[in-house]
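Here the complex is missing one protein chain, while the rest keep their positions.
Showing chain A:
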């Protein structure tokens, strides 16, 4: 340390690592530090010993669970939309060469007390009990409209301005019933509550198109992909990108203290008695608690199991969406499951997660509807954590604080935050539109 940098990044969460990578590629001199001795921050994947240390204190994991290092347990479970923003960033930066992925086996939705597959193709759609036959015809017309919709081609709009027409009004035109609306809004557009119904329909249509395009991308059973060895590989991959372009990495730096001048502008970061100077600081909320405000909480359960989640066709990787209305809650609840086939657990073990925006202080009780779907569990852990967003003015203090990860099922909001921060930091906009049109996948 004791040097001068353009940017010092604090915390090696996914957002911070993507930014570190992008800024280093731009030629900025970047120092990236983390108080932990591992990469990932709040978006890391822990081995078994780390998991036990975090949730069970000094206790030791039982030997029958297998080797600690065979576990890579995500602390921020999400899947990657195969046609989504994160894939675009991965391809844009060429970070994909450090990673391998698998298509997620299936996406399911909880409806009237049962788990149903979200159809991935025509045959599944015809057989699905989620809609009656006549409702399927009406839904099909709506899906064709969405498929054909092109924002820049008014002929596809059928006389409706989706920046003004609400989602409810749009769907009403196709005569769909409430159950179908719930399914479309939560299992396809992946909204986590019902506010979208009263908002302009464009966002929902775009989300549905993203779902359809992601489903088509790798012709899997779901619109998602997932990295081997868990999501913790993502921040590591982007950190490597930064290092390749000159970024300096220092893990295990306790108490990174941000220093300011008399005008309140950042001048550097001090750790272990040494100060590195910089023009800008980028960090997650935990490094500048005075510049963020609480905006919500996430409740989560993590379970180690010896079987797939029941009623998911023995899938090794699934998402189950429990729409809020089905549960009588304000927000949806999500189940994720991955297994030893993704190198996140030893042979025969599965890792499941239940997540939602917290509405109580008791995650074990609040998450029960999701936990009940898991079947027997070997071990289960509960967590509840605050979400923050920045309240500072970066033009005044040159501090750029990321927003906490939400409980959504994927990384779209994560990447949106990163891209916005990148523009604030550099004044530039990254064009990701061309990359994906040429993207495909091949088995190794």
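As a convention for this text, a contact is a pair of C-beta atoms (placed from the backbone, for glycine too) under 8 Å apart; a residue touches a chain by one contact, two chains touch by 3 or more; residues count from 1.
Going forward, contacts and distances are computed from a predicted model.
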item	value
Identity of the absent chain, which is to be given by its UniProt protein name, from "Ribosome biogenesis protein NSA2 homolog", "Ras-related protein RHN1", "Proteasome subunit beta" or "Ubiquitin-conjugating enzyme"	"Ras-related protein RHN1"
Of A:55, A:98 or A:381, the residue in touch with the unshown chain	A:98
Given A:239, A:407 or A:421, the one touching the chain that is not displayed	A:239
Residue of A:212, A:267, A:377 or A:430 in touch with the missing chain, whole complex considered	A:212
Contacting the left-out chain in the complete assembly, out of A:5, A:39 or A:110	A:39
Residues of chain A in contact with the chain not shown	38-39, 69, 87, 90-91, 96-103, 119, 121-122, 125, 140, 143-144, 146-147, 208-209, 212, 215-216, 218-219, 228-229, 232-233, 236-237, 239-240, 243-246, 248-252, 341, 435, 437-444
